[in-house]
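Here it is, the structure, as structure tokens.
Right after this comes chain A.
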Amino acid sequence: MSTSPASLKDFRERLATLGKQPESTAKLSDEERVRRAGNSFLRELTNGMAVDLETCIHCGMCAEACHFYEATQDERYTPAHKFDPLRRYYRREMSPMRWLFRPFTRKVDANDLREWQVLVYDACTGCGRCDMMCPMGINISELINVVRNGIASAGLAPKEIQALQDEQQNKNSLFGVGADKLRELIGQLKSRQIVIPLDKAKADVLVLTTAVDVLLFNDALAALAKIMNRSGANWTLSSAAFEAANMGLISGDTAAEAKAIRRIVEQAKAVGAKTVVIAESGHAYQALRWEGAEDTGAELPFEVLAASEFVAREFDAGRLKLKKAENGRSVSYHDPCRLGRHGGVYEEPRRLLDAMGIERRETDSSKRENYCCGGGCSEYVIARAAPLRQKAFEIKKREFDKAAADAVVTSCSNCRVNLMIGAENARWEKPIDSLMVTVAANLTD
Partner candidate 1 sequence: MVNIMSALEGIAVRVEAASGNITPLLHEIRHALRRVAQGGEGTTIDLGSLPLAPGEEKRIEDLLGQGEVRAELNALGPTVVQETRYPGVWYITHRNTEQEVVARFIEVTRMPELLLAQSEDMRRAVSELDSKLPGGNRDVGHDDH
Partner candidate 2 sequence: MTLLDFARGPGLQWSLIILIAGVLWRLGGTILLNARKDLSRPRHKGTLTDGLKVIATRSLPAHQFEKRIRFQHFSGYAWHIALFISVLFFAPHIFFFESLLGFGWPGLPNGIILATAAIAVAILIALLIRRASHPVQRLISNADDYISILLVIAPLVTGILAFAHVGARYPTLLAVHLLSVEAMFVWFPFGKLMHAALTFPSRFQAGASYGRKGVRA
């Protein structure tokens, strides 16, 4: 079972409609936007960020880590430039020497917020590659994320992202995928002997999936279900909280982010889950695994595992057996930024590929240095950024071509869809597969 070009086409059409929806945020005055952005900066700034902002020496090396700069050589895409509004706000309002710096630091105005919207949403996927490059050890992606949050607070997030967030916030659905759609898919899968236990009263493992999987990559969802069933785990999917994706994290609306997380935590508590497994989604993993406890203010009452982590653990425990893949293909594993660099999940996917006897061909950049797919952090939903994204895709294409594997495997539906769109645009024929699909195809009894 694989994703047909028809369903990708359908998904691309859905993406195209996002930008056409009317803006939901009431028209704000510029003063109000600036005030809201400033307050957002003020709320989010920590001493760690302050140290980072004070430390930047403007060396510009981060530009060389950024796929958008590399693809365009446009100096405005320099990561250190992307957090400039935050730097200026900080210097004027919070820095220990704010009284001295203020006269020499221009105030952030609404036009700045509009200008930076393009820089931090269209031209930054928060991949954190620059974090690894910075000679001062500055957490650049975190600072840019604060800028995004400020711009979102000012009601200036790109309308596609705003639309998705409003949808999740108001309808508890994404891309129109709500509980109904999920039930529909589960029914279809059942007819193919793939059982997904929905809304069990009690379960050890709560699995989360994503709208993108339901809509586009149901092969991956089916594969995960097959694996869960084979491992013998007592698991369930909750119709009230099946969505792992967190638009609050993407747009920068921390309240919305926390709300989505609380919904999951409540369901996990309700079914008594000890483990929450997140389907192949990088940012969903980051949201729950690394920010869930912080957003809800308490340690989570369950462990959070990425699908590949869970599968690797079951494999190690002998509950899952894998056979050698028959076709003898080689693959390049693409580390999703938020699973790899931001998440620490490098080894499990590779161990699984090795266990299946699949030849791994690493790209020049991988693991902590891997290039982003080019559309992470939902950048791929922003229509106007398509040409920029395609340029960044060329870097990935070059890397994959050099590694010369038969296929690309990844473990994030966002990476996968974005790479597929890029490949389709570039008429690049390499298959882009899901790790779960690959594992499911090689399960034995």
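Convention: contacts are C-beta pairs under 8 Å (C-beta built on N, C-alpha and C of every residue); 3 or more make two chains touch, one makes a residue touch a chain; residues count from 1.
How were these picked? Simply put, all candidates are chains of the complex that A comes from, given by their letters.
Since we're looking at a predicted model, the values are computed, not measured.
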Item to check | Neighbour of chain A by the touch rule, complex-wide, chosen among 1 or 2 | outcome: 2
Next on the checklist: Which stretch or stretches of chain A touch candidate 2 in the complex?
Outcome noted: 45-48, 50-52, 54-61, 63-65, 69-70, 73, 75-76, 78, 80-81, 84, 94-97, 100, 104, 131-139, 289-294, 297-300, 303-304, 340-344, 364-365, 368-369
